[in-house]
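Missing here is one protein chain; the remaining ones are kept as they sit in the complex.
So, chain A:
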Amino acid sequence: MFLQPKSVEAALAMMAEPGARLLAGGTDFFPAQGEQVIEHPVIDISRLADLRGIATTPTHIRIGGAATWSEIVAQPLPRGFDALKAAAKEIGSIQIQNRGTIAGNLCNASPAADSVPPLMALEAEVELLSAAGTRRLPLGAFILGNRKTALLPGEMVSAILVPRNVAENASAFGKLGARRYLVISIVMIAVAMSLENGRVGQARIAIGACSAVAQRLAEAEAALVGCRKAEEIAGRLHAGHLAALAPIDDVRATAGYRRDAALILLRRVAAAAMLAAGN
C-alpha cells in the first residue's frame, strides 16, 4: 500500500496503519529494504509542503524535516549553518544530497550521520509531531543510540529548530573518510564559535562517528574560552578532552586511530572556526 497524504494531519492519521513506515528521501529507506519486497504500508511525505522549506521565526531558524541537503546548501543562511552546509556537501553524492532529507538523517540515527555534529553545535532542537500534538527535544535527547531515537509510535520529525542567536556564530566542519566521495565518516567535527573582543567567547563542539551517538565536548569547549589566536587552539586541546568518546574498531579504522585523529581534526576545525569567526 503506497499512501500519499495531502496534509501532515492526514499523514499522521495514516501512521495508525499497522506496520506503516514513512518514506521521504528514500536514501536510507531503500538500502535497508534490500532485496525484500515491500509488504508494509508506505506513507510518502516527501511532497508535504508543511515539512519542507526553511523559515525564520522570531527565535529560531526552522528547517522542514523533509528539506533535502541540496535545498539546505542552496538556501542563504546565517554563518552558523556553514558547518551544516559543509556537511551536506559531503553526504554521499549529489544524487543523495538531491533526495536525502535532514529529518531522515536524524531518524536513521547512524553514529556516522553527517548532519548530527553540525546540528548539535547549533543547539538544534527536533520538533516531533503526532496526532496528540507537538513536542520538542534537544537533538542530543532525540538520538538515543546506534539506530535508536526517542520517536514514539505515531510520531514524525516535522522540523529542526536552530536558535537564531546560536546561528549567528561562525562555524566550521571537518570530515575524515578513506576516499573523496560516497564515504562514511571515520571522524567528523563541527565547531560553532563566537568571539568577544577577539577572544573565544563561546565554543560549541560536537564530534561524530566516535561513539554510538555524536556528542558535545564540554571540556574542550571550556578549554577554548578566552583563546586569542587560532594558532593557540591546538595547545589548548588535548586527548583528555576526548575521554568520553567510545570509538569502535571497524572496517574503516581502528578505535585507537579514531581517538587520535579526532583530536587532530578537532584542533584543525576549531582553528578554522576561529578564523571564520574573526572574519
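Everything below uses one rule, namely that contacts are C-beta pairs under 8 Å (C-beta built on N, C-alpha and C of every residue); 3 or more make two chains touch, one makes a residue touch a chain; residues count from 1.
The rule is short, and it goes like this: contacts and distances are computed from a predicted model.
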Listed names "Xanthine dehydrogenase molybdenum binding subunit apoprotein", "Thioredoxin domain-containing protein", "Cytochrome bo(3) ubiquinol oxidase subunit 3" or "NADH-quinone oxidoreductase subunit N", matching UniProt entry of the absent chain | "Xanthine dehydrogenase molybdenum binding subunit apoprotein"
Options A:Val162, A:Ile184 or A:Leu217, residue touching the unrepresented chain = A:Ile184
Contact partner of the left-out chain, one of A:Leu23, A:Ala150, A:Ala244 or A:Leu275 = A:Leu23
Even though one chain is not shown, chain A touches it at residues 1-2, 4, 23, 25-27, 29-31, 34-39, 42, 44, 46-47, 70, 89, 92-96, 98-99, 176, 178-184, 186, 251-254, 256-258, 260-261, 264-265
